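A single protein chain has been omitted from the complex, and every remaining protein chain is retained in its original position.
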Amino acid sequence: MTAASDTPEQESWFHRNQQSVAPWLFLAPGILFFLFYVIFPVFQSFNLSLYAWDGLGEAEYVGLRNYEDLYWEYVDRDAFYTSLKNNVIWLALYLLAIPAGLFIALFLNQTVFGIRLYKSLFFFPFVISQVVVGLVFTWFYDPTFGLLTAALGWFGLEGVNILGDERFVTYGIILAGLWPQTAYCMILYLTGLNAVDPEQIEAGRLDNAKGWRMLWHIVLPQLKPATFIAFVVTIIGALRSFDLISIMTEGGPFGSSRVLAYYMFEVALSEYGFRMGYGAAIAVVLFMIMMCFIAYFLWSMYREEKGR
Amino acid sequence: MTGVTLEGAIKRYGETQVIHGIDLTIEDGEFCVFVGPSGCGKSTLLRMIAGLEETSEGTINIGTRDVTHMDPAKRGVAMVFQTYALYPHMSVAENMGFGLRMNGVPKPEIEKKVKTASAILKLDPYLDRKPKALSGGQRQRVAIGRAIVRGPEVFLFDEPLSNLDAELRVDMRVEIARLHQEIGATMIYVTHDQVEAMTMADKIVVLRDGRIEQVGAPLDLYRDPDNRFVAGFIGSPSMNFLDCTVKDGALHHPALAGPLVPDTPIPDNLSEITLGIRPEHITLDPAGDQLNIDLTEALGGVSYCYLSTPKGDKIIVEERGDERSKQGNKTAINIPTKRTYLFNKNTGKRIK
Amino acid sequence: MTGVTLEGAIKRYGETQVIHGIDLTIEDGEFCVFVGPSGCGKSTLLRMIAGLEETSEGTINIGTRDVTHMDPAKRGVAMVFQTYALYPHMSVAENMGFGLRMNGVPKPEIEKKVKTASAILKLDPYLDRKPKALSGGQRQRVAIGRAIVRGPEVFLFDEPLSNLDAELRVDMRVEIARLHQEIGATMIYVTHDQVEAMTMADKIVVLRDGRIEQVGAPLDLYRDPDNRFVAGFIGSPSMNFLDCTVKDGALHHPALAGPLVPDTPIPDNLSEITLGIRPEHITLDPAGDQLNIDLTEALGGVSYCYLSTPKGDKIIVEERGDERSKQGNKTAINIPTKRTYLFNKNTGKRIK
Amino acid sequence: SDLSGDLKIFLDTSNPAPRATMEAMIERFGAQHPDLNIETTVIDREAYKTQIRNFLTANAPDVATWYAANRMRPYVEAGLFEDVSDLYAEPAVGEALASTKGALTIDGKQWGVAYTYYQWGVYYRKDIFAELGLSEPTTWDEEKANCAKIVESGRACYTIGTKYLWTAGGWFDYLNMRTNGFDFHMALAGGEVSWEDERVKQTFLNWKELIDMGAFIDNHQTYSWQEALPFMVNGDAAAYLMGNFAVAPLRDAGLSDDQLDFYQFVSINPDVELSEDAPTDTFHIPANAQNKEAAREFLRFATSAEEQTIINNGQNLGQLPVNAGSSVDDDKFLQQGFKMLSTNSTGGVAQFWDRDAPAEMAKASMEGFQEFMVKPGELDRILAKLERARGRIYK
């Protein structure tokens, strides 16, 4: 380079190329860690899903057999389809956290005395570990002494064994999951509401938009970023649902509350599960479902990046 | 169509009172501009008329209706906000038609009205765009269009042009003036831009600290200000003020070539008087040497000459023509006595 | 201290070229202002000189050194940004001393230099404050102080005053001018504010679309523009342009009272010529009726009269004195031939 | 006592009483070998079942608890357990442990030692039986007749918590062994018999009789076995088919020996010999152990007649010793159990369903049992499903 011709001191190579080298030095540790622990394992899982392996001995290459099993093997298929079906239910119902969160946020978006404390207390469920949430709700649903049974009792109704009935169990667990998730969405919306342009509200008032119409036509569109995040985290949360199922039912009764994430754990690592390859195949399916959402998320991010 | 009348309008935020009993009549079809320094209550007053702020005391009438406690949407007013407050998720046409839609106007009628408004404002090519895809000036036009569509009796503007750059501001200013002529509705316009106030208003209301300082036609305020505040506020560059001592019926000041006997008689009881004189009325006298020329800014057609006395009084003089003064030289000034204004130094009241 | 020379400087972003071979010499100690419409490449050119953008082709010299590919830090330049770019977590003194500290200058020396700079800029009372606790003008002064402290050969300013309000802008303008006199370093200043360019520059560089349109002293550009673009860009309100037809060595236009024979001889080969005339040089002739008075904006000392021909040509005339024209009337205009400028209608080149 | 170095022991005896017992035993062992640095880790019993795989391959201890029979097969086949046939070759050990040797044998080699076993059977509320005028049944009809009376009195006959599935496996073990006999049961566990076989179906039909009469408590699918105890303690249920380890918590919960008694599961098909569940808990030496010498010594110690007597007595595990030379505590349940297993279990001794059947089949079938207990009407569908599972699991 000719740049140094004027400067007497010989600059080091590093110094000259600082701007192009620096980002890689900053990135190196993070990328290495991430590749090592996240990216490579994803591919390893893909690979593993082609093997039959009990986690102890030698793995045996079986090609797409594990995926065939998902489809053909009747006993697994029951379990697999139950899990898949439950995942869909999770996805659909978990999204209720968004309107529920919005509703609570609207309810709390006031400036009366002590409202800050109320807001934080409403947010509580989100900070608590899902393990504890699971326990709390297991007791809440307990058919002999649970708060639910007791409450139904006060109204003269018979208790329902939510977690013991395959018709209700998934909904029961989802409800438990909705509790912290709603709190999360509530906070997102509360901050979103803070950022709503007051002038637009005023313009709306002059335009005679009131109540629900104001909410629908003017406020909600402005809450789009908050809704988007709420949507993303809720979807991800729904597909990752594991802790609650593990704590509340272990997939039971007779496997009716499993979702893919739990089923995979069960076949691969639980007490009676020794089918690592099959588990990996389930994980790959789950990954593919999630990938749709990831791709959507990245795509909208890409648009935004290009748009600026 | 109809005018606006305020009687003893007062606004309090909790304990602090920010509008102190405003009495004001704005005629039907008049273009009324509120000016005043920042924080003087222009926006608050406007928003009280719009109904976006409650009126603590007093009454507001639009036409013959007492609207003091009426819903904003019911008052027959439309407002154009400084930030435009366009709904970002709606197209231009939807933005303009939204108010009608909320009031249950049938679709074809909305479309017709939007068409009319967009024709007036030359917005036809943009009707399907989102506000994001418009320039600042176009957005402002949409905001105005939204106001027009609803056919209000009174238009309220809160610094509608302050977010535009200088050039666009000029264009939009002309456009709004044209619009006022075309529609003929009552318009109330808040600005802190002198030029806007002077050029657009039928009537200027100068506010200070929640009180009216003076109301009048622009050139009346320019030529005949009631007090030092208005005199200094209207006109750019500002009027020069010199605190003079009174001796033998004449004004004395080191910056002056000699004692100055103004056309207006000086009251006997005052020993000190503030003399006001606009930059464009002073001429330089290169023969004198009372004043230093600190700086001359040549803008092409005009120059502004910054003068100072050894004691620190500053005077600005406007120069025209091809010959300009030179920075660093000394000079004196000539003041035509008929162009002077006298003010009570303590109260700021004009002495006429 | 030393000047800056650009030779054939070109900047490309990927495929698109935004600076097209700029040749420019800025003398040692000169105050050079880049002006031009938004997006014309002013900032890009400045940042190329600073080293913040790579130069795609051509060379940039500062003094005798070729700095084209040199690190920004090595070029001996200091830059003041539009947004000030003060480090918000450091006090004023730390902000000013940071560059020296990072380059291993011993503490006492840093302190001394910061003291000197803060004395020049009257920042002494604020040295321990964080930028947040300063007003806009003070922040801008700190940003300048940070530049001064490093004792650069060339100062670069990118629209340093555009974030200040009108009043402060005037003050800071004066301050920077004073600073230039005091330090005497070469300064390159980007702005799109006419007034700044006119009042501060020793030399104005007018840019358009990445090319230089004209270089010269401010009043030279005002009085003697090379082309229609510069003529229209310098001066406010802009010069009026009338596209005239040439017949018998005279210019014909419906807006004119009669054929106009300009002082400058008209080249034979042109049948159409653009006539330029500044608003302040036109006078109204109420006797005539070629033109409509669309609007008169009275600003106090001056008025701007917006005229139009029936065919839609627009003319602005500046009026002074106490008598002003009235909107809606008809009028004619007088044009002093010695104030006219002629331009080739197609190329925009000035005909001298 | 020339042992030295570290000895790492992993235990799954996480319930308070067994935990204390084991820790005390290890302390005694340590006292004999002062140079040995013993490190004991007690892991939650349920968690242990999933974690054993990890630690056997990664940071293997020197001694680990586990279960006999099929339950240890994957680890044996993966070469993760040490062959300890040499221990059995020692006369002192070999003879003393003869009774459990079979359960620890795979491919003709022994892979660990048992340290305790316990009987299964019906624990019942003597006072409730007395109140209703019932006596211990011996035949299926008596059983059902008793149950009918209990149900009539507003109680459930049996408490059970099937959340963790295996408790239902106990019921299946007994019903199937009583209906079809030990050999058939083992063949079923080994995948040799179809689940849709009429004989299997008969087992379930017998079960269904109980279910249909409301013999089991409601909502059992939401409870663990411990959570099901209060029903018996509170008198909402009269009996519990369970292993002997249930005695301790029942006593802790306040039931006296006057209220609590035990009987052998009744005979159903008079043609089959009685056989029993007697799960064996075991010690193994992981193949990756560091201090196998000390580990072997520990195994010898733990199975010695003396230690067996101590750790299995009523104050400690309250279970049966594996060493022929040790004595059974005179706790009434242990005595009854010991007698039952040694004299009245001619058909054979099973380990337990989830230890006799391969893991996957155990899981699938026990889920089926649970479902059956909730929805007895779906029997055919459940059996068809299990048959499909059998088709794939046993290769």
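Should a chain be cited, it is by its letter among A, B, C and D, assigned in written order, with residues numbered from 1 in that chain.
The criterion applied here is as follows: contacts are C-beta pairs under 8 Å (C-beta built on N, C-alpha and C of every residue); 3 or more make two chains touch, one makes a residue touch a chain.
Here is the rule we use: contacts and distances are computed from a predicted model.
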Item checked: Chain not displayed: protein name in its UniProt record ("Peptide/nickel transport system permease protein", "K+/H+ antiporter subunit F", "Carbohydrate ABC transporter membrane protein 2 (CUT1 family)" or "Nitrate reductase gamma subunit") -> "Carbohydrate ABC transporter membrane protein 2 (CUT1 family)"
Item checked: Interface partners of the hidden chain - shown chains only, full complex considered -> A, C, D
Notebook entry, point to check: Who touches the missing chain here, A:Ala52, A:Ile98, A:Val160 or A:Leu188?
Noted result: A:Leu188
Item checked: Interface with the unshown chain - residue positions in chain D -> 14-16, 41-48, 50-51, 54-55, 57-59, 224, 226-227, 229-230, 233-234, 253-254
Next item on the list: Could you list which residues of chain A touch the chain missing from the display?
Entry: 18-20, 22-24, 26-27, 29-31, 33-34, 36-42, 44-45, 48, 55, 106-107, 109-112, 115, 118, 120-125, 127-132, 135-137, 139-140, 145, 147, 150, 179, 184, 187-188, 191-193, 196, 198, 201, 214-215, 218-219, 225-226, 228-229, 232-233, 236, 239-240, 242-243, 246-247, 260-261, 264-265, 268-269, 276, 279-280, 282-284, 286-287, 290, 293-294, 297-298, 301-302, 305
Check: Where does chain C touch the missing chain, residue by residue?
Finding: 50-52, 71-74, 77-79, 81-85, 87-89, 98-99, 102-103, 146, 150
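The working rule: only the chains that are shown with their structure count from here on.
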Notebook entry, point to check: With respect to inter-chain C-beta contacts, which pair, A-D or A-B, contains the greater number?
Noted result: A-D
Next item on the list: Find the geometric centre of each of chain A and chain D from their Cα atoms only, then give the gap between the two centres in Å, rounded to an integer.
Entry: 40
Checklist line | Distance between chain centroids, defined by C-alpha means - chain A, chain B (Å) | finding: 55
Notebook entry, point to check: Using the touch rule from the top of the page, what residues of chain B touch 2 or more other chains?
Noted result: none
Item checked: Complex contacts: residues of chain B adjacent to chain A -> 47, 50-52, 71-73, 77-79, 81-83, 85-90, 98-99, 102-103, 146, 150
Next item on the list: Please name which positions on chain C make contact with chain B in the complex.
Entry: 174, 177, 194-195, 198-199, 218-219, 222, 234-236, 278-280, 295, 297-302, 306, 318, 320
Checklist line | chain A residues within the chain D interface of the complex | finding: 54-57, 73-76, 78, 141-144, 161, 163-164, 249-250, 252-255, 269-275
